[in-house]
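Quick one: this structure, given as structure tokens, is what I'll be asking you about.
For this view, one protein chain was removed and the others were kept in their places.
Read from first to last, the chains carry the letters A and B; within each, the first residue is number 1.
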Amino acid sequence: MKSIKDYVVPTLTLFLICLVAAALLGLTNGVTAPRIAEIEKQQTQEAMQEVLPDAAEFGKITEDAESGCSWAEAKDASGNVIGYAVTAAGKGGYNGEIKLMVGINKEGAVQKLSFLSIDETPSIGMKLKTNESFLGQFFGISGSAALKVKGGQIDAVSGATKTSTGITDAVNNALICYSNIKGEVSANG
Amino acid sequence: MAENKSLAKEFSKGLIKENPVLRLVLGTCPTLAVSVSVTNSIGMGIAATLVLVCSNVVISLLRKVIPSKIRIPAYIVVIASFVTIVQMLVKAFVPALNDALGVYLPLIVVNCIILGRAEAFAGKNSVPASFLDGLGMGIGFTFALIVMATIREILGAGTFLDSIDSLTKLFGVTSFTGFTLLKQPIAMLTMAPGGFLVFGLVMAAANRIAEHQGKPKAELSGCAACPMAASCALVKKDEKCETAPAKENEKEESAV
Partner (left out) sequence: MKLAGIFLTAILTENFILCKFLGICPFLGVSKKLKTAIGMSTAVIFVMALATAVTFPINKYLLEKNGLDYLQTIVFILVIAALVQFVEIVLKKFIPSLYEALGIYLPLITTNCAVLGVVLLNVDNGYNFAESMINSIGGGAGFMVAMIMFAGVRERLEGCDIPKALKGLPITLIAAALVSLSFQGFSGVVDGIFGLFS
């Protein structure tokens, strides 16, 4: 009898603690989740506006599972499609993925970039966020983007090769996404 | 009152004398990773302190109820719950900090400081004492982080309190975003090697100060202070983790 009690009491206690913990977590989640979603939505909206400033409204955000990015149509005040706001992520950075919002106009050329999530080395990597001469290289590019060392058009910033690689990869993924969008749109007539 | 005096001591010991990072050598992983920016350090410190205090209090409250056999898993559940709650709060109110801390925020769960204090203190002491112990240790942790981060940020990135507005935003202050001090910083200090280097030098300085006060150096007595010491076969076999003097562990039968 004693040996069974030895097992049952601890197990029950642990189970109870887990239950209370799970309930508490569920509660907190219920409270914070809407707010988190709200913040994300707001950040996305702001980023979309930043990369396509001429847009008056944005369509629904669609996910492209194949390339791992999401996009939204941008229309001007008269309802014409002027471009696409594409969220894409790039690998190869110093510290995890770099997420960008890329504004692509209707000719398929990159218009502007906005950083959604980047956590590189504060000294050099992060400074690329405001490095106009580096970022400027992407404007007007269409089709694909790659670093010069890989046969592409982009000059990496010396000392921040990894961050440059990550950003370039993100833009490239955005462009791949765009070609998928184009394929879809023309397939749908 | 004698009790008040000893309670105050529980708080202050975590600040300098038994600073978790510089004296007890606990919580080294997040220290090295997060001490790149003072703002992140403050953020991490606050998050960790919050978890530490909350879990210490709850564990102390439940100390008579939790059977010894399952105390480690029970502590883990409590700590993990608070970490998740803090994670959700950070995501909801200071999202920039969530990006910056990345995977180290959930890793607070396995921060030896928290599990270590739960096992070594909260599981055996009263709630007020545990509360103060947690607070002191948490602030000590934050203090050590800030010391390292100040060095690494100023010399490595050339800024100080960069992006502090992500934290002060909570109080409605967004105008101040830190100083820029150096134009050509030593970038390596913000990367991995720099972390080890600065930690080593700060530790050396801390040891020097300790010696002047006649106290022993900080050894990786991490093994004895490590929460798993009771069940770690290395310690049992007398094959110590480091050259630390073997501490007498409580003869409590742990989960195995």
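Basically, a contact is a pair of C-beta atoms (placed from the backbone, for glycine too) under 8 Å apart; a residue touches a chain by one contact, two chains touch by 3 or more.
As the structure is a prediction and not an experimental result, all values here were calculated from the model.
The chain that is not drawn here is touched, among residues B:19, B:60 or B:87, by B:87. Mapped onto chain B, the footprint of the missing chain covers residues 25, 28-30, 32-33, 72-73, 76-77, 80-81, 83-84, 87-88, 102-103, 106-107, 109-112, 115, 188, 191-197, 199-201, 203-205, 207-208, 217-220, 222-223, 226-228, 231-234, 237, 239, 241-243, 255-256.
Hidden from this view is one chain, which touches chain A at 21-22, 25, 29, 68, 91-92, 96-97, 161-162, 165, 169.
Operating definition for what follows: only the chains that are shown with their structure count from here on.
Chain A and chain B have Cα centroids lying 32 Å from one another. Across the complex, chain A is touched by residues 36-37, 62, 65-67, 69-70, 73-74, 77-78, 80-81, 84-85, 88-89, 91-93, 95, 99-100, 102, 153, 156-159, 162, 185, 187, 189-191 of chain B. Within the complex, the chain A residues that touch chain B are 6, 9-11, 13-14, 17-18, 21, 24-25, 28-29, 32-33, 35-36, 39, 43, 94-96, 117-119, 121-124, 159.
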